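For this view, one protein chain was removed and the others were kept in their places.
Residue numbering begins at 1 within each chain, and the chains themselves are lettered A and B in the order written.
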Amino acid sequence: MSTATSDVTKPLDTIVGGPVPVKRRRRSKHRPAWEEPAGPVGLAVKGIALTVVAGVVLIPLYSIVLTSMSSKATISAAGGMVFVPGEITFDAYVQLVNGGVVGRAALVSIGITVVGTIISTIVSAMAAYGLSRPGTLWHRPILFVFLVTMFFGAGLIPTYLWVSNLGLINSYWALILPGAVSAFNVLIMRNFFMGIDGGILEAARIDGASDARILWQIVMPISKAVTAVIALFYGVGYWNAFFNAVLYIRDTEKWPLQMVLRAYVLQGQPIPGSGGTSVDVATGDIASLSVKMAVMVLALVPVLVVYPFVQRHFTKGIIFGAIKG
Amino acid sequence: MKTSPDRQPLTQAPIHRRSFLGMLAAGAAVIGVPSLLSACGGTASTGSSNAGGVALTSDHLPTYVPITYVEPDYPSVNGSVPGFETIPTELVQSIKAPPGKGSSFTAMTPLWGTPPPTSGNAYYAAVDEMLGSTLKFQIADGNEYGTVLATALAAPKDLPDWVSVPTWNIPPRFATEVVPNVFQDITQYVSGDKIKKWPNLANIPTAAWKYSSFDGKVYGLPFPTGVINDAIFYRDDVLTGLGITPDVTNGQDLIDLMVEVTDPATKRYGAHDMWTAATIIHGVVPKWKVGDDGQLLHRVETEEYRAALEWNAAVFASGAVHPDVDNTWAKQLFWDGEVVILNDGIGSWHENLAQMLSTNPTWSQKPFAPFGADGGEPTYFKGNPCNIFSFLKKTDDEDRILELLDLANVIAAPFGTVEFDLIANGVEGVHYERGADGLPVPTDLAKTELQPTYMFLVDGPETNARVQYPGFVKASSEFSQLAAGYAEEPVFWGLQISEPDQYASIGQPFEDLEKDISRGRKSITDLDAAVATWKSAGGDELRGFYQHLLDES
Partner (left out) sequence: MSTTTEAKAPEPAGVAASTSSTRKPRPAVRKIKLSTRLKRDRSMLLMTLPAVLLLVVFAYIPMMGNVIAWQKFSPYTGFFFSPWVGWENFVRVFSNPQFLNAVENTLFITLFQIVFYFPVPIVLALLLNSVLSPRLKTSIQAIVYLPHFFSWVLVITIFQQMFGGAGLISQALRAAGREPLTIMSNPDTFLVLVTSQAIWKDAGWGIIIFLAALSTVDPSQYEAAAVDGAGKWRRMWHITLPALRPVIILLLILRLGDALTVGFEQLYLQRDAVGAARSEVIDTYVYFQGVQYGDWGFAAAAGLMKGVVSLALVLGANKLAHVFGEAGVYKKS
């Protein structure tokens, strides 16, 4: 359901060019004149509902972050997950940063995400631009090539056999290439590019600019929003990818973070000690639970860091591609 | 399972191997060894073997030429692991010069721990130098090894030159499709007296070679194991603290003790899932039993199995089982003292010592002396002659096969040799320093670089020389000797049988049933229905298949 976004009204209408809804003048902040003021009960119910909704998302995150920063004593006192802050320590993170399986996996994940996102976004933007001028040669058959993949997947078994035939087993490329192009994302970008004022592009072309140059210097700069959103989609996909690693990666050394998360946090295997540290996870001063939660936080952080910057673009970026038409 | 200073093996013998045996005990649901023995059939059998791929002759097997460099203080009794109280000061160099030709090979092994760096690793470099060739490891997570192996075998092109295969990870169709298509038949190199070219391989007992044979041909290089795999352990230190001296001679005693030590207020529980313990004390066969009338009975049809289920259900019903039994690793709870009694692999014993002694000097665990559920004599069914073997990738290049066998001969060097010592402890001054007592003390570098990997390819007969834990060799060797005294060979012991494919999954429901009945979610009467289903789903035909094998031999 990766379609529209927040308060969709303005961008949708301005871009699509539909009838702009009559702008209501709003009194007492944002309420239209005709709307009766909410009663205290209604307000309370609404307030509670919203708090619950936000709480359902935030409380687990809060407890996870807090537990990851709690000392062993606090965790034992709480009997497990910590809800009331006690003694705060960052030992669990020190432990992770010092290397070992988790640190290595984080590096692997970062590498795959960065390389994969760059490749995917560039390839998709190029394809989207290449398809954005109707009437170019073989335009429709090429478009069809993209569309078919959205309706019919090859299936896990043939894909697996083929990828292993290509010799990609145990290679990071097996985590990147098979899912590098999402036809859906290409189409979103294409639709956005098609909405760009053709006059500017035509002018540049007459001035002798190559298509590559037009894409790079004119189209991309005005398409930052959609690019950001598409890059986020790809990036999150790579960061979260788990099953491809189950299929294609043999060495534990090459595990991405999600595999580590599953093995040591979800399945509860003891986290192997990280080489070079004297701190003993299983028995020392650090509770194994706080290390596990620190692994979770590590898996969360990139999403949390990137998300706010991109979130505001959802509106412009996605709604357009999906709802237009 | 983690690296800590004193956990590095003094002897090469299996530190981590035992942890999966521990898992074998703890996580029976995941593993289910007997049902995965092997699978598939239906191909024409060769002249030398029967329908189950079992050889009728033993001509293909290597001659057994035992070597003893050091006399054990606790000799092997009925297959128990020999124990050594001291490390010899003079080590024997069993192979004169590096046998390798400078080639490079890849090897895939499991590891239950932190994978060491595979490049720039001084330990691997030193062993490679001793081998004269380069072994490049692909180390996969032991807990995921079944999946890794299945995916690896499906991509034969990318298969490493040398692949470790734990017997409980053997996928279906292994014997019929995988082995002959993917792996190298080494019979012509190792059969009979030809093995004498590699004395350390000739030192591997015949039973292990037999178990590594498929369809009358030797394919596997074994990692031989002692016959006793599991024990029921208790936290000696905790019981002492409570002022309890355990006196357990039957099943009810054990339940009573578990209830006695349970105290939810202090998060202390008597037990984890005791299913493996239940099968031990009730003498449940691993797979088949010859009934009084000479007919085969499957394990799930036996009285012992039923009694074990009832007993384990009683354990759960007693309230002594830790509430996190299904989502927290048993070992972790045992370490934390939240679970006081645990069934686990014997190897977990010294692993726990390595793990715990540095932070908890008073840590102590002990196994209960073997007892039967009814107070009578227990029956320990022997484990497989080897629980892990390895295979060489099929190749036409005979030189490479011979070179790999040369390397295997080095890796299989037994206790008391220079080769064994280097593989177990690394390089002196780099991976360990001599302590005041002359025992090697691992350095920090050893913690990152030195993990047991070679032994998952091939190993000499198992030995116990963990002299760094005071009293351990004595206690564990004595237990092992005692338990081995009760050891019995189950029918079909040590045979590599290729079960027809269609029966591969009919045993599956019992894994769930064992959990459900134990936890009171289902009753023991559901067992009858499950057995009836099993029979009609092919159980009776499977019995016929095995009966035929039995009659033949």
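The working rule: contacts are C-beta pairs under 8 Å (C-beta built on N, C-alpha and C of every residue); 3 or more make two chains touch, one makes a residue touch a chain.
No experiment lies behind these values; they were computed from the predicted model shown.
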Options A:44, A:114, A:145 or A:200, residue touching the unrepresented chain: A:145
Listed residues B:324, B:344 or B:403, member touching the removed chain: B:324
Of A:41, A:157 or A:206, the one touching the omitted chain in the full complex: A:157
Option from A:54, A:88, A:114 or A:200 whose C-beta touches the chain left out: A:54
Subunit B residues touching the omitted chain (full complex): 29-30, 146-147, 150-151, 153-156, 171-173, 177-178, 181-182, 264, 323-328, 504-505, 512
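Assume only the chains that are shown with their structure count from here on.
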Subunit A and subunit B: spacing of chain centres that average the CA atoms, whole Å: 43
In the complex with subunit B, residue positions of subunit A that touch it: 79, 100-101, 160-161, 164-165, 167, 169-170, 246-248, 250-253, 255, 263, 267-276, 280-284, 288
Parts of subunit B lying in touch with subunit A, wherever the complex brings them together: 1-4, 108, 111, 113-118, 138-141, 143-144, 147-148, 151-152, 154-155, 157-158, 267, 327-329, 331-332, 335, 355-356, 358-360, 444, 447-448
